[in-house]
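Right, subunit A next:
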Amino acid sequence: MIQALRALGIHKSFGAHNVLGGVDLSVARGEIVCIIGPSGSGKSTLLRCLNWLSPPDLGEVWLGDTRLGQTRRPDGRLAPVPAGTLRRQRARIGMVFQHFNLWPHMSAIENVMEGPRAVHGLSRSEARDLAMTTLSRVGLAEQGGRYPGQLSGGQQQRVAIARALAMRPEILLFDEATSALDPELVGEVLDVMADLAGRRTTMIVVTHELGFAAAAADRIVMMDAGRIIEAGPPRQVLAESEQARTRAFVARTLSRTAALTALIAPRA
Partner candidate 1 sequence: MAGALPELVAGAVATILLTLAAAVVSVGVGILVVALRLSGHAIARALARVYISFMRGTPALVQLFLVFFGLPALGLGGHPFWAATAAIGLNSAAYVAEILRGAIGAVPAGQREAAASIGLSPARIWRRVLLPQALAASLPALTNEATLLLKTTPLASAVAVTELTFSGQMMIARTYQAGRILALVSLLYLLLSFAITRASAALERRLAVAGP
Partner candidate 2 sequence: MTIDISPITDHWQDLVAGFRLTLWLSALAWLLASVIGIGLAAARLCGPRLVRQLARGFVDVMRGLPSLVLILACFYLLPATGLRLGPVQSGLAALALYYGAYISEAMRGALAALPPGQIEAATAAGLPPVTILRRIILPQAIGPMIPPLAGLTIGLFKETALLSTISVHEFVFAGKEAISDSYAPFEIYAVIALGYWAAAGVIAGAAGWIEARVNRYRRRAA
């Protein structure tokens, strides 16, 4: 069975600072993988290597049976692919960013339509129909004509998800998609993500939301200091980890809600 995405030996440094020190990751079709870990562990950097937005210094990424971003020359060495090829490869991967990155001078539906029209060559009406369908899937059928400035953070992120979905990607990458949202808006975005997970969309989700990871992930990957230190089903990583650093990280995250839980629980 060909994996949806395979990353092999990913190394990345920014100047003298080594951010990723050799990461391997495989994701099967229909699998949901959540990447967790402290700040600075390289989670976002890894994600941006996976769609070649930020090419790694060393390593390979395979999308199905296509080598991403590079091609092997007759002399055996690897060379960057032409820009056009890279763009077509990127179009097969969807990405949702922490700060939404919607285009503010275009309406929600225009944001969603742009990719299908420009890259897949859909006509304006075809793209519009596709965009309407996708916006409905994220619960924003009525908001198509609105501009990002007129939408709440949660709505903007859902438009961003629709924009990624409209490209019918083979895999969806989420880069801390809820970290920039006000707490009460996080839920609506997580609901959409959970819905996608339920439909067996292939997803890699970098997140701080351990609750979401516990419920939706097939596999949780724990990163620290540029390496994967643990990977496995949610129960193994979150509840039964034998790694000290993982346990410490989970405990720290839980302790923030511990006081709240303790306060509420006795009255339940």
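Heads up, the rule we're going with is that a contact is a pair of C-beta atoms (placed from the backbone, for glycine too) under 8 Å apart; a residue touches a chain by one contact, two chains touch by 3 or more; residues count from 1.
Per the selection procedure, all candidates are chains of the complex that A comes from, given by their letters.
On a predicted model such as this, the values are computed, not experimentally measured, just so you know.
Although all of 1 or 2 belong to the complex, subunit A touches just one of them, candidate 1.
Every residue of subunit A that touches candidate 1 in the complex is listed here, in rising order: 51, 53, 83-84, 87-91, 93-95, 97, 99, 101-106, 114-115, 118-119, 147-150, 160, 163-164, 167.
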